[in-house]
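A protein chain is absent from this complex, but the other protein chains hold their places.
When the chains are written out, they are named A, B and C in that same order, and each has its own residue count from 1.
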Amino acid sequence: MLSEACHDVAHLGHVEVLTDKFDESLDFFTRVLGLKLAGRDSTSAYLRAWDDYEFHTLKLSAHHTTGVGHIGYRVSSPEALERRIAAIEASGFKSLGWVEGDMGHGRAYRVEDPFGHVFELYWDTVKYRPPASDAPALKNNASRFHATGASPRRLDHLNLLAEDVTEFRRFMETCLASRVTELIRLDNGRIGGCWFTVNNKTYDLACAEEHGRGRGRLHHVTYATDQREDILRAADIFLENGVHIEQGPHKHAIQGTFFLYVWEPAGNRIELANAGARLILQPDWEPVIWTETDRKKGQAWGLKLVETFHTHATPPVKP
Amino acid sequence: MLSEACHDVAHLGHVEVLTDKFDESLDFFTRVLGLKLAGRDSTSAYLRAWDDYEFHTLKLSAHHTTGVGHIGYRVSSPEALERRIAAIEASGFKSLGWVEGDMGHGRAYRVEDPFGHVFELYWDTVKYRPPASDAPALKNNASRFHATGASPRRLDHLNLLAEDVTEFRRFMETCLASRVTELIRLDNGRIGGCWFTVNNKTYDLACAEEHGRGRGRLHHVTYATDQREDILRAADIFLENGVHIEQGPHKHAIQGTFFLYVWEPAGNRIELANAGARLILQPDWEPVIWTETDRKKGQAWGLKLVETFHTHATPPVKP
Amino acid sequence: MLSEACHDVAHLGHVEVLTDKFDESLDFFTRVLGLKLAGRDSTSAYLRAWDDYEFHTLKLSAHHTTGVGHIGYRVSSPEALERRIAAIEASGFKSLGWVEGDMGHGRAYRVEDPFGHVFELYWDTVKYRPPASDAPALKNNASRFHATGASPRRLDHLNLLAEDVTEFRRFMETCLASRVTELIRLDNGRIGGCWFTVNNKTYDLACAEEHGRGRGRLHHVTYATDQREDILRAADIFLENGVHIEQGPHKHAIQGTFFLYVWEPAGNRIELANAGARLILQPDWEPVIWTETDRKKGQAWGLKLVETFHTHATPPVKP
Partner (left out) sequence: MLSEACHDVAHLGHVEVLTDKFDESLDFFTRVLGLKLAGRDSTSAYLRAWDDYEFHTLKLSAHHTTGVGHIGYRVSSPEALERRIAAIEASGFKSLGWVEGDMGHGRAYRVEDPFGHVFELYWDTVKYRPPASDAPALKNNASRFHATGASPRRLDHLNLLAEDVTEFRRFMETCLASRVTELIRLDNGRIGGCWFTVNNKTYDLACAEEHGRGRGRLHHVTYATDQREDILRAADIFLENGVHIEQGPHKHAIQGTFFLYVWEPAGNRIELANAGARLILQPDWEPVIWTETDRKKGQAWGLKLVETFHTHATPPVKP
């Protein structure tokens, strides 16, 4: 049953992606994927999809390697933030304390999961107020639909690797009051993958078992399109722009998401996804459990995932 | 700012639709719209979309006239239900007390809005457990995608008429802890229409000003499709089945919903809708306010609503 | 039955559109509609959709007014051109003789219909050979899918006005060996509209009755998209760019075409259309005849065409 705590966190706010090919990555995210540049500082570019309401949902940072910098979730209220901090501090997980906010939000409270991913929770944010040149024709959109590149509507989710998904799950439930919507139960009893949500989305974060001896690694970051056709069209855009299409479009069995995976120039995996009208509205939802036998059927329409989907993550790990 | 109370109610559960042409209506809802028949009793048929998780989301009841019988919302927990009852009893709105549940759920607490619509809140429900013949290929779906008629995925929202939308808004906020996502502000200062949600959906209930001296009337009930293409395809299905297509497909300016309105055989207006990836994730969302000047632009792509959209509701009112 | 002559003409090649707002029109056609600029001379810009194989399919010419300059059809062979010239010269219709070709093709033979529209037939053409920067990822495309604006795939058809559609039909059958696929038979016995094709497309030219005392007028020019979703997406692009959306998206009853009509800045009506998989493969196709009674049902899903659809054409006629 749904505890009230599960509403303390409102939604995934932003993901910091690291790149060792900053200019190429920025070109990909703006011109090809179609995010908008909200601002820049000395090491980062702040990007948002056209209907993201905050200043940014992707912070692209120049770095000596690739992967994920930190992950921000916005809470539901200042009081909720206090409750989450209390829970984190009582949890034994590694609190990192307050940090000044990025360009796009106020101060944030950070906590690190046991596998090296840094999360932050924040209430104070910078809502995007478009100038006239970026004002939408329909006032219920956050900004103008600019129809550049794939132009997804909004940030959707991210996928992280952890050596012990069960422990990662405990982290997400304890610190973010997240709930599990679906999971993979391996024959050895371990959780092979787990999908989490803090709201009615089917998931805003997924975690898969790390097999490559990496630490704090990113599997992918995903933006949502309005229609599946937007993804088919995006596939042609990626093709024409020489982007490595790893796999798709196809439909996942788990969560039923229509997907397309590409690698941005520095190697971070980026997904476009469409969930149709599927939401988790049921307050007493019980996680859907997929077995290894189930998984052998492949994706929804039988596709087998390519090998790199199981081996490639960022940063790459030296052998 | 989001109060915690706003999560007491989980989602719109079901709508009872009255018909004076029961057999024709049932044929429409099952064969043409593509809902599944969950059960029947002496006066009603219980229907659900293929991915609705409860026993039913539409109760179709034989009656001497048309319109809406009652509206059910499922709460988030037994405790939330107690909080809602306390709020209702303190509100001065017309409590109707407990009723035994329908075939599809347990006991429910009823309250009537000042305009004659009966709402019920309930926790105990009957979750649909498909027999083998209706088992889905993918275990995260509630039942088999049967691809019959329009076959929408799930119940989406309903639209009611009230002579005083501001007062109706007070009812929804007080009794259902609903929040307003968008509204029409008339030049005379009144609210001409108001869109409500209890969760991250853009709306689960809308209310428009009653101009026809009716009481407790229904404007429409809506089911959600996964894609806009499903609605274009449904338009051909309605056409081939002689269903009165009132208007659409087109895109609403308000909420950006892609829509199609038809009248089922007894005259109740039924909508198919697709919201794309649009959700209200922002905890401090401020209602979008549309003026009469805004409304003069028509729908998103300029369509003017047909006259009947403003005049037809069920039951019809005798002149 | 199909006569061999009907294959003398291969396809609609290009349309010359006149504008008295050249810069604004050119911006519309390139940035918003998403045609590519092939070349320019002192008074015209030559434009093509990304999969048009010829140098241009739209010649946009600065002029003191709007409307259509001339219409080019490419023939099937040099011999077919000779046969057509013989037929034209024997026909009594107004031969204008040879002209030097435009930037995009060789010499062309011109003939004028009785209502002032100038047609030309040509064999020698300039096939587009993309430079590396415009080379397609897939070698069976004429150029790179650039995903700019609406970016339709190819020229589709045009629609002209004539005071006597029956006589216009005689012109098309005699001079272009065109065949009729559908027509509107008015209660007064006249043909109210007529759809023609020279190949397996459902139509490449339509003609409607002129009611405004204009001469040689254009109703609209149309480009084809691969999917209906491309048109829904284009509607948002037009909306965001302040383009006047006259009507749609909707589906025509006649020909079943999914359509969207806008006015480019100078007032010429431009359509995006999608015919699905519908083709006229049947060699002994008999024209589908629509009566006024049929037409009263509106478009496929009941939409009534807006008044301007019946009154607006280019150039406008002074009262």
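In the analysis below, a residue touches a chain if its C-beta (ideal position, glycine included) is under 8 Å from a C-beta of that chain, and two chains touch if they have at least 3 such contacts.
Treat the numbers as computed from the prediction; the structure is a model and nothing was measured.
Would you mind spotting which of C:S178, C:N274 or C:T314 touches the chain that isn't drawn?
Reading the full complex, the residue touching the unseen chain is C:N274.
Looking at the whole complex, which of C:E173, C:E210 or C:E229 touches the chain that is not displayed?
C:E229
From the listed residues C:E24, C:D41 or C:D294, report the one that touches the chain absent from this view.
Considering all chains, including the one not shown, the answer is C:D294.
For the chain that's not shown, point to the residue among A:G149, A:P249, A:G267 or A:P283 touching it.
Hidden-chain contact among the options goes to A:P249.
Which parts of subunit A face the unshown chain closely enough to count as touching?
228-229, 232, 235-236, 238-239, 245-251, 258, 260, 300-303
Contacts of subunit B with the missing chain: which residues?
Touch with the absent chain occurs at residues 136-138, 144-147, 149, 227, 229-230, 233, 236-237, 239-240.
In the full complex, which residues of subunit C touch the absent chain?
So the residues of subunit C touching the unseen chain are 1-4, 7, 10-11, 51, 53, 74-77, 138-141, 152-154, 156, 182, 199-201, 224-229, 253-256, 274-279, 281-283, 288, 290, 294, 300.
The working rule: only the chains that are shown with their structure count from here on.
What pair of chains has the most C-beta pairs in contact?
A-B
Cα centroid separation between subunit A and subunit B, in whole Å?
31
How big is the gap, in whole Å, between where the Cα atoms of subunit B centre and where those of subunit C centre?
Here subunit B and subunit C have centroids separated by 44 Å.
Residues of subunit B that contact two or more other chains, please.
Those would be 228-229, 300.
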